[in-house]
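Excluded from the complex is one protein chain; the other protein chains are retained at their positions.
Moving on to chain A:
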Amino acid sequence: MDTVISMRGATATLGSRPVLRGVDLTVRRGEVVALLGANGSGKSTAIRAVVGQVPLTSGGLELFGTPLNRFRDWARIGYVPQRTTAASGVPATVREVVSAGRLARTKLGLPRKADRRAVEHALELVGMADRAADPVEALSGGQHQRVLIARALSVEPELLIMDEPMAGVDLASQEVLAGTLREQVSLGTTVLLVLHELGPLEPLIDRAVVLRDGCVVHDGPPPKAQGQHALPGHDHVHPHAGHAAEPIRTGLF
């Protein structure tokens, strides 16, 4: 199998803080890899390093077998950043935002019919086609998240990189998105995604990589206990008061 993402011994600092301390992360073609870990463990930083947004202070990174500094084939990647709530005030519709993703293919050229179709298709995949003309400011958090996923899907990527795509998405929509993702995966798409709960995605995940304080502490089958937490109706209020401040997951490893 060929390797889509190969990150070896990656270290990165933000401010003066070491955030990644020798991360190895390999994703092979067709795999679905979940990146797990507590808040602040470096998941987003690792993801942003993979897409070239955080410079590595040491270590190596190859995308599709090409070292990052020579990688130009960005249209092969669909990226969903962790959602931020910053809004500039200038209005933009759902369709306008999703179309911005398609620029990975059109670059400085004009959009063609196939590009418009890809945008509409991406909107349908996340169930936002009926809101295409609405301004994004008028959406709920979960709907906004689905728009960002559509923006990545509009690229028709070989590799989807998503930072907490399910944050704030209700369970019903999570099921829809899981279905969408399953379809993409069956078509051969490779996926690297950050999750806090495996949720409806659990059956799709081939492998889980768990970060703690910028180090990989687990790389293998997805932890089973997570499935329990992710079951619908599972009560997240743990009775052990002493551990209340601890993220639930850290005890597992």
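Rule of thumb we're sticking to: a residue touches a chain if its C-beta (ideal position, glycine included) is under 8 Å from a C-beta of that chain, and two chains touch if they have at least 3 such contacts; residues count from 1.
Keep this in mind: contacts and distances are computed from a predicted model.
Entry comment: the absent subunit's protein name, as recorded by UniProt, is "Zinc transport system permease protein", drawn from "Succinate dehydrogenase/fumarate reductase iron-sulfur subunit", "Isoquinoline 1-oxidoreductase, beta subunit", "Cytochrome c" or "Zinc transport system permease protein". Note on the undisplayed chain: of the listed residues A:75, A:139 or A:178, the one touching it is A:75. Of the candidate positions A:6, A:41 or A:99, contact with the unshown chain belongs to A:99.
For chain A, the residues touching the absent chain in the complete assembly are 48, 51-53, 72-75, 77, 79, 81, 88-93, 96-97, 99-101, 103-104, 106-108, 111, 133-135, 151, 155.
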